[in-house]
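Notes to accompany the following structure.
With one protein chain withheld, the remaining protein chains of the complex are depicted in position.
Now for chain A:
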Amino acid sequence: MSERKPLLEVDNVTLRFGGVVALDKVDFTLYEGEILGLIGPNGAGKTTCFNAMTGVYMPTDGAIRFRGQQISGKKRHKITKMGIARTFQNIRLFPEMTALENVQVGADAHNRGSVPSAMLRLPRFWQEERRGIKRAEELLEFVGIKGRTHELARNLPYGDQRRLEIARALATDPTLLCLDEPAAGFNPAEKVALLELIRKIRDSGVTVLLIEHDMRLVMGVTDRIVVLEFGKKIAEGTPAEVRDNPKVVAAYLGVPDAA
């Protein structure tokens, strides 16, 4: 495993909100091409960690590096341009735009050019526009909601909204895709389909960070797992290793930690 290239390093990150320590010296590395699960009981700091990794919060201490470059303190659209994309736990689409337009917003990130270029250099503008639409259509097909292309996001069924959010995130051409509880509210059949989609995303060359509550889902799809509890990392390893770790079992079952 040592020859694998680190993609994202969470280096001793501490995050305090006033007196509350949300993350306490959390330290782990995400390698290129893997699916890493970040799990933990409610309030363990998963989403906080996730937000720090996508630039929403600035760590109080420690550093987060993406391909060796510091991302803490960078503007969010810059972090996106570096190649990190995310979805939200509670879906946050642009409700009054069509599915296609939602994905286009993500795809627009690579198109350059300012107001004058949109108004004056018309051929290039149309070319970019056509390319964006084509890419957006491909992604809608990739996540399996091609039939919804021209429907408003707010009118889509719940499961399709989740898929649309993934397509939108993929449209920014990320090297790393962070999924925040993508299976929340899914039935078993939908979860199986989601697992397939996550694998497909990884096979297309995107590294995946998965935050998930559902242990079985995480076990089934991830290469490695990091477990958080009360803002601290309590375990890290393959799904099998983590499942047999007594600390993890205790954290999930609420048994007081013997150690």
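Please note the rule applied: contacts are C-beta pairs under 8 Å (C-beta built on N, C-alpha and C of every residue); 3 or more make two chains touch, one makes a residue touch a chain; residues count from 1.
Note that in this section contacts and distances are computed from a predicted model.
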Chain excluded from display, named as in UniProt, from "Branched-chain amino acid ABC transporter permease", "Phenylacetate-CoA oxygenase subunit PaaC", "NADH-dependent phenylglyoxylate dehydrogenase subunit alpha" or "NAD(P) transhydrogenase subunit beta": "Branched-chain amino acid ABC transporter permease"
Residue of A:Gly45, A:Pro59 or A:Gly132 touching the missing chain in the full complex: A:Gly132
Options A:Pro59, A:Gly106 or A:Pro182, residue touching the unrepresented chain: A:Gly106
Residue ranges of chain A at the interface with the undisplayed chain: 54, 56, 75-77, 80-81, 85-86, 88, 92-97, 101, 104-106, 108-111, 113, 115, 118, 125, 128-129, 132, 168-169, 171-172
